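In this view, the complex is presented without one of its protein chains, the others remaining in place.
Let's turn to chain A:
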Amino acid sequence: MTKFWTLFRELFKQKSKPAYIVFLIQVAVALVTLFITATTTPNFKSAQMFGNKIPWLPAWILMYIVIFLMYSFIADFAYLLLTAWKNEKINCSQTWRLVPMSDGKIYLCNTLSSFCSFIYLVIMQSIVGLIGCLIAYASSNGIRKAIAYALHQEAVVDHWADVNIGDFLVLILFMILLGLFWYVIISFLHFTSRAIVDFLPMMSNKFIVFVIRAIVLIVIVYLVIWAMNMFGEIYSNPWFFKDSSFASSFMPETIELLIFDLIFGAANYALIDKFVEAKQNN
């Protein structure tokens, strides 16, 4: 029998390749954008921050980092789409389903490896941002002065004082559960429609499959809205979360997501174990 982590490593290897490609494309597109901005913007070379003149190289690096991080939203979204598609391909691939492990565990491994590879991409993007900022900070007195000035501004200081580690952790947890929810819900849509299509009499033409997927999607959206309303009523009870901090006010949504992840994840586990066949590929 194959160990869970052995399969996880193999799947992660498969998914980290597109992560590198997306990352490299992002690096290249940000460079091109910087070049276009630099050549088309007047006075680009004489950058200033809070009245402090900044040499052109650190200014370009900072500009590059800003552009690069802005493109992260598009790159991450594209990678989520790409891995969701790859996930479903693997879920129904005979090659992967022949791995000596239960189909439910293969599904879990597949979903977790997709999610971890997404986190890996985000980490790579963050490292580029961090290194760029450090280089810019180290190479320019103007930037150091500007940052020192910004940090001493009362508004900025107050803003940092408001940051709460609990809020930050809840937000991170929410983002993690949201990322998992994306993969779980796509698999649920795929598995339920596949199970229905396989059951119906000779109805495997593309239009019928499309109609069934649309119906399943509508049912899922309806169920999620219904469940959210139900949870909303529970949380509106005065004894629930009296504290008005960000963490407390955001906690209901986080718990909702956790419950959705567990319910749909468990349903996917059962569906793939009992109903969803691997595609024939000889």
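The rule is simple: contacts are C-beta pairs under 8 Å (C-beta built on N, C-alpha and C of every residue); 3 or more make two chains touch, one makes a residue touch a chain; residues count from 1.
By our rule, contacts and distances are computed from a predicted model.
Here one chain is missing from view; checked against "Actin-like protein N-terminal domain-containing protein", "ABC transporter, ATP-binding protein", "Chemotaxis protein" or "Peptide/nickel transport system permease protein", UniProt names that protein "ABC transporter, ATP-binding protein". Interface with the hidden chain, as seen from chain A, comprises residues 1-2, 6-7, 9-10, 89-90, 93-103, 105, 198-204, 274-282.
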